[in-house]
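Sharing a structure with you now.
A protein chain is absent from this complex, but the other protein chains hold their places.
Naming follows writing order (A, B, C and D), and every chain is counted from residue 1.
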Amino acid sequence: MTLVSILGFVLIAVGLWGMLTRRNLIKIIVGFSIMDTGVHLVIVSLGFIKGRTAPIINKALSAGDAPSRAVDPIPSALVLTAIVIGLAVTALLLSFAVRIYREKRTLNIDDISELKW
Amino acid sequence: MIKRSLIVLLLIVTAYILYPLAILPPQDNLGNAAAAITADGVTDLGAANLVTSVIVSYRGLDTLGEVTVLFLATAGVGFVLFRKRKSDTADTEVPRQASEFLQTGAIFLWPYIVILGIFIIFHGHISPGGGFQGGVILAMAFLLIMLAFPGKALPEGFRHAMESLSGLAYVGIAIAGLAIAGDFLNTRILPTGQTGSLISAGAIPLISVAIGIKVGAEMVTILAHLRKEEA
Amino acid sequence: MYIATKAFYLFVSIIVALVWGLTVNGIVRKIVARVHGRIGPPVWQPFIDIIKSNAKRSMIAHGVMFYFGPVFRFAGGLGTYVFIPAVFGSVVFENLSFSGDLLLVMYFIFFGQLGMALGAGEGGHPASAIAVGRGLAQMTAFELPFALSIISLATQYNTLSITDIVAAQQAGVMSWTVFTNPLATFAALFALLGMNMHSPFDIVIAPQEIPLGPPTEYQGSLLGMLHTNRGIFVSAKLILFMNLYFGGALNLPILMVKTFAIYMLSVVVGVAFPRFRADQSIRFFLGVPTVLGILALLIQ
Amino acid sequence: MVNPLLMLAVALGVGFIFAWLRPYAKTAAWTLLYGALVFGLAVSIQWLTHFVSGGVSTTVLPGGFSPPVGIALGWGMKEAFISSIVFLGGLLGSIALFKTWRDTPSAGPVLFLLTIAGSIGLIMSRDLFNLFVFLEITSMSTAGLLATGRHHEGAVSGFKMMLVTGLASVLFLIGTVYLYRITGTLAIDQILVSPALAGTAGFTASFLIIAAILVELKIWPANGWALDVLTSAHPVIAALISTVHSVAILFVFYKIFPLLPPDSLLIFTSAGLMTFVSAHLAGLRQDNFQRMLAYSSVGMMGLFVTVITWTSSVYGHNIPIRIESIILGGFIITHLLAKGGLFWVVAHFKDSEGNFDITRVGSTTLGGVIITGLILALAGLPPFPSFWAKWTLIREIAASSLPIVFVILLGALFEVINLFRWLGRALEGESHCAVHAPPVLSGIALFSLGGFSIGAIFLGWFPDFNISILIPFSGLIAAGLVAFLPNRIQISISILILGLAGFALVPGASGIGQAYTAIILGSGALMLLTKMEAANKDKWQLPLIVGTVLTVAVLGAVHTALEFWTSWEMMTAVSALLIVRGKNAKKSALMYWTFSMAGAFLLLAGLALAVSATGQTDLSKVFAGAPSLSIILISLGFLFKAGVLGVHIWVPDAYAESEDDSTPYIAALVSKAPIIGLILVFYYAADAFIGPFEWRVLIGWIGVLTAFFGALFASFQEDVKKLLAYSSMGQIGYIIAVIALGSYTGWVAALYLALHHILYKGLLFITIAGVISRTQTSLMYKMGGLIKRMPLSFVAVLMSIIAISGVPPLPGFGGKWMMYSAFIEAGWTLQAGVAFFASGVAFLYLYRLIHTVFLGMPKNEHINVKESSIWRLVPMYIIIAMIMGIATMPKLLLEPIMNLVQTRFPATMHWEAANLISSLGSWNGNAIMMVTMGVFMLPLILLLFRVRGVKRVKPFNIVYAAEKPERPETTHVAHNFFAHYRRAIGVIALPRATAFWRGVAEWTDTLGDWVRQWATGNGQTYAVQVLLFVSVLYFFMRQTAL
Partner (left out) sequence: MIIFLLIFLGIIMLVAAIFAVMTKELIAAILATGLIGLMASVIFIVLAAPDVAMTEAAIGSGLTMVVFLLALRRIRQLGGSDND
């Protein structure tokens, strides 16, 4: 649905803004997380077809009707994977943040740029 | 300030780039892949939940990869936070007792949560849910315990065994598919059974279980790693 | 038999050149003295110098190379002379010009210079080394217009053989190079000023500050040999110029007249100008004479 | 055959249980870990051999469903090759890391193994979303691995990496789902044929995917994060990231770039080129070796992208497999083995604090050999695979786009300069504490040897390459292997090697080349005799000398353009190594290397252009049909190598700073390489190659001006070796000028002069090396009066300066005579004038050379020096005998030369008995010798009659009154001997070229500095740069695509 995908893109933009402008590592990760959610919204919205139902065969949806009455199951599957991956990335980013704070006592991204040039 | 304006500019440009995508009209028919799956999914695999079919079977390699990513996150988090110091054993110490309310609630709630998780895992092929969702719910249960009783979390060895063996089982089932049906990750090595019943859909439930245990164990381990005390 | 005859002719030719060269030197010294308002040495003073030097009982040697220096020098002078045909068409004065051409003569001039420089070097006297340095530097400079002039000639006559060049100038006075190729001639005459090392280009000898220049350490018959060489070398140079630019000579009297006239040119200039420093003279030669030489090449 | 997915499954399974198993069954766990890698390698190689022997590519379908519903995995020769590379790199890396892993948590090996597994997935998968998953796997695992470093830099760069790759994977994901939305499938092969791809949305989605992959590929300017990652990671991990992981991603790019329309390929090519050049430019300014390697890796990725997109734009989808294998295969293998190997070297030689000092690498012979091999392999020198790749690449590109060739070569030039700079530093550390060589070192040796042998395999693909061209390597290695033997046996063997090489090479050569090869080998062997004098301090020197002689010699025995280029590169490399062995030669060798390489690359561009334009391989045909531009490039390359005016600044330092015993080979032999090159070019080239302007005339002017300025500079030197160096420059200038004449007389003169230059420059350097070894100084004003102590050396120098100056009767005059004749014949009169001036100025330095060293006042400290050793004197006097022989009988030498030249130009000189007649004059060397002897003997005999009266005095006994100077040095006027000359025309001898090139170097440095500051170290900035890159790229893409 266009509305949801636009919402998704707006969330991506907001997340990106956070990622690119915040100085605090945690806030950057928050931005990243928001961006991820936006992407998930976009993906799911692509699989949705107005008036259709979830692709689960049960009393409401017989196997024969599925092609004409079910939404696309693939984006859902993709999003599932993406969500888990998103969590994994977030967790790893956070552990890096903790480690950085432990070593350098700062969460400001400007203070951890000594590896330059 | 220049940087900020540059970023605003870049965001506008990015929006401009993405614009042709955002305005795509909603589709009213399924694409090739989806049409094929919705048409033949049930006869192919016998799973009622087509999303689970896609996750576990049609695109099973994605899921194996996804489990790997989670495993990597666990290993990575542990590795990144690793410190050769005594404080690494901090999670066995009891720095601060949680409130009694939390403790009581936890003891009361966690069997139900565990059962819910197991249910979701086992019914993944017939109703919404599956290994991931169930695994996460299992992890939640143990998180509750962990919060309520610091130091009484799942024993590390058990967690590791679960992580490893469930992963191994997943790979094992995949290889069994190769050995029996000729295709890696082929779930039709077991009879597909009656669609909609618990014992159906070939090896999909087995894989769901492996995924569930794996995801649960990984999540708990991530949380345990993050929960370790800094000294 | 041929070789014996040739050797005899050569001997005669060399003696003539030597005597004439020494005489010219003597005359010039006299003239210069008169211009300066002195009486000056007698005309035969160069002969006296040679005899006197050779009459010395003993001489000092700093080593083999020191000893060889004058030998090289004299060999250079002799060699230069014997590769130049002195009198056009004469069997006696043809010398050994058949074994090489103009380039050979130009490079043989270096032979003596180099040997002398080496001998003087071994003497170990700082004045010698200084003088050699100046001499070499000045030489590189005046050789440039001279070389340009020679190249101009070579293209003009399309040969490098001296005999052929002389032959090409036999059609009359106006066929002399000095008229057919005045630029090249003047470039070369400027160079001759340097070659003769008369004032203003006598910084090499510089009798006042570095007595005598390169031969500072030499005395006795070694110095005598240098004096001898001065005679033969002057002859060789003048004859070469005469051949190249002034139509050569068909007999000895003409040779004497022409060479004397050419020599006087440098003397006149020398008397008129004060001495140049080494760098000044280098710049001088790289200036107008070189431009003349280049023009000579370009205008053909 | 084993299902390739099993490699992945086994790796994943082992990865899952390793950590759990390890505490209980250590051995089993490690066995499984290495077993998984070995298994993968074995499977890949098995498949690779299967495919190479004609097997057909297959598609693997996990789950048994084919696209669009299922995931398709491709498995063909390319996949098998890359996966072999991945497993090989992984296996070797894991062996190197074993010690580190033994006492750290299990996550390290697990992450490592899963990186490999993820890379395999990237290689095989042909499904967009599946690629996304594997991209995440590899980026998560490499990010986790960054913590291995145990320094906070690891965590910081891990964070940056996650941030940027996170952004990239969001782009990738959006693109992927939209492509799915548009085409209804996720399989790349189906998407590619989908008509819906052509629309705006299809383009945008494809663009997002490819942009994300370009970011992962570290394309400039979105690569700052990668540099930080590769700098801060444990070196072996960095090797993994830069080779295994990057190559896998490269293969992803290879699979997906056809998503965009072919018109956009040029943009990828440009982006790749920009990455390549900017990385190496920035690398110039690095003082951290690992970061330099990081830049180098990034540059390599740029080159890969260039190659892939460029070949595709030329050949479409039918890229010849041979071209692809040679170029991509060669570069990838080199990248894996050489770059990986260098990272390993860093890992191995790091001290406990994690600091890396490259001088420690060269402190052992083995270490030195290894790093030399690795760096030469990386620099693309024969016989390593990258060499063949470079040749093929440049040849292919030259056929269609010369500008790209130049850009690539510019980047490559920066790279080789950079690499050699570090090599110089590495080899400097001879005296440091010895590092024992544990197994890892042998592993690295395996790396370089592997590269070597694979390079040899590549040979089979080049029918226009005769294996005998690689004889110098065998010689070099053979001479290196006997380095432990006593000195004299070693030298005898070396001379034997030269002889054997002569037997192998000379019969196969023809014409001028044959004579050249024989002469070079002969004079090399003769000069080797001097080494008998004393035991070698430097084990490297003799093998390198043998190598230098052989590589120079082999130039005469080549038949094809490729052979020529190969031997040229070998010669450049070996001679640079020889120079760098000097005590303070690091800078000079770098300069030599820089200019030689610049020349070599010009040569390469020219040759490639000529080869592709003519479609021929034979040198004769290539040159005969070569376009003017290629002839100009080729001869420019030779002029660089010859050190002509303007690019001469390497000459003095390279000669002066190389070891005294090595200099003769460089000055006398290596300097002949450009000469034979020029001769070959002009020998075969059509007379009409001249092109838009008189190129030959220009070369001629360059030649005579080089001669003049060489002489002038030489006159102002205080260091005897620099003096000789400038002298060589001048002599080479004459030779180049007469070659440029392109006339019979000129060429006879050229060959004659070149041969003489070998003789007397060899003689001079041998003699002077003897003097320097006795006096322990090379500054002329510190010497003096040595004629008394070293009379035989004096005679040798005397002979050679007479020969150089061209004073009759020695053979130098013959050369001068022919030279002026040739100039005047051709109407090059002004040039002749300049040449004459030059030879006049030459007297200045020649006199200075002999005077300040041998004549004048001796120095107190040299009162007791001895004559050079007999081992120097023997070759010296052999050469003198040869010079005298030629002087007396010039015909013996000239007749063969004239016969050779007659095959190219109609004869304009002839003999009448002993008289050589040219169109202008004549020269009778024999008679001149006789006359000179005569006029010399006459006064000598006269003088000898008076020898009784001679009174010998001591050297200090000077000035009329026989007084002794108290301080002899005050009478020594050698310092700044030609001060007046400098005052007169010194202004034209100002080091303008030096200033110019220094300016160029500084500007390049500044530019490099500016480029590298782009990598600010701030992860957020990197993310912004990624976005910027994507935006800019989009607008370029749009131009072409829509």
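The definition used in the following text is that a contact is a pair of C-beta atoms (placed from the backbone, for glycine too) under 8 Å apart; a residue touches a chain by one contact, two chains touch by 3 or more.
Worth saying up front: this structure is predicted, and the values here are computed from it rather than measured.
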Legend entry - In the full complex, displayed partners of the excluded chain: A, B
Legend entry - Candidates B:10, B:48 or B:136 - the one touching the absent chain: B:136
Inset, instruction - Would you write out the residues of chain A that touch the absent chain, in ascending order? - result: 1, 3-4, 7, 10-11, 14-15, 17-18, 22-24, 26-27, 29-31, 33-34, 37, 40-41, 44-45, 47-48, 52-54, 56, 71, 75-76, 79-80, 83-84, 86-87, 90-91, 94-95, 97-98, 101-102, 105, 107
Inset, instruction - Considering the whole complex rather than only what is displayed, give the residues of chain B touching the chain that is not shown. - result: 49, 51-52, 120, 128-130, 132-133, 136-137, 139-140, 143, 219, 222-223, 226-231
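The rule is short, and it goes like this: only the chains that are shown with their structure count from here on.
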Legend entry - Co-neighbours of chain D and chain B - touch as defined: A
Legend entry - Residues of chain B whose C-beta touches two or more other chains: 7, 10-11, 14, 18, 24, 27, 30-31, 33-35, 37, 58-59, 62, 65-66, 69, 72-73, 76, 80
Legend entry - Per-residue overlap in chain A, given as positions that touch at least 2 other chains: 16, 20-21, 46, 74, 78, 81, 85, 88-89, 92, 96, 99
Inset, instruction - So, with touch as defined above, which chain pairs make the list? - result: A-B, A-D, B-D, C-D
Inset, instruction - Can you check the complex and tell me which residues of chain A touch chain B? - result: 1-2, 5-6, 9, 13, 16-17, 20-21, 46-50, 54-58, 63, 66-67, 70, 72-74, 76-78, 80-81, 84-85, 87-89, 91-92, 94-96, 98-99, 102
Inset, instruction - Flag every residue of chain B that touches chain D in the complex, lowest number first. - result: 3, 6-7, 10-11, 13-14, 17-18, 20-21, 24, 27, 30-37, 40, 44, 57-62, 64-66, 68-69, 71-73, 75-76, 78-80, 82, 160-161, 163-165, 167-168, 170-172, 174-175, 177-178, 181-188
Legend entry - Residue numbers on chain A that touch chain D, as the complex places them: 12, 16, 19-21, 23, 25, 28, 32, 35-36, 39, 42-43, 46, 74-75, 78, 81-82, 85, 88-89, 92-93, 96-97, 99-100, 103-104, 109-110, 112-117
